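The complex appears here minus one protein chain, its other protein chains still in place.
Up next, subunit A:
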Amino acid sequence: MKKSQFINIALVVAVLSTSACSSKEDKSAKNSHLYLRSDTNAHYTHVYHPYRYHGFSPVGLYFLSTLGRPVYRSTGYESYSTPHSSTARSQTISRGGFGRSAFSVGSGRS
C-alpha cells in the first residue's frame, strides 16, 4: 500500500476507533450478534442476532444473555454438502487447483 493511502486510512481509522487500550468500553455490546460461525458451504445472508453457529460437529446458536454474557445453545448435529451448480459453464471450469501445498498456516500461529 502506498504511503499516501496509508496516511489516509490511518486518519480514518483514528477517527473511527477508540483508544488503542479499549477494554473500558462496552465491547460486549459491539459483539452482540456474533462470535463465530465455523464452516460451511451454506450461503449466508444478512441475518443478525442471534447467529446460527456451524461448527465442525455441534451446531447451535450463540447469543448474548441479558447480562451480556455469551450463551451457546446446542441444536444437535448437522452436515452440509457443497451445492455445486451444473451448467454449460461447468464444462470450462476446473477446481482443486489451490490448496495443493496446504497445511494449516495456523498450526504454528504463523
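Criterion: a residue touches a chain if its C-beta (ideal position, glycine included) is under 8 Å from a C-beta of that chain, and two chains touch if they have at least 3 such contacts; residues count from 1.
Assume contacts and distances are computed from a predicted model.
Asks: Between "Carbon-monoxide dehydrogenase small subunit", "Protocatechuate 3,4-dioxygenase subunit alpha", "NAD(P)H-flavin reductase" or "Glutathionylspermidine synthase family protein", which matches the UniProt record of the unshown chain?
Replies: "Glutathionylspermidine synthase family protein"
Asks: Counting contacts across the full complex, list the positions on subunit A that touch the omitted chain.
Replies: Looking at subunit A, the ones touching the missing chain are residues 1-3, 5-6, 9-10, 12-14, 16-24, 27-28, 30-31, 33-41, 43-44, 46, 53, 55-56, 62, 70-72, 82-85, 87, 89-90, 92-110.
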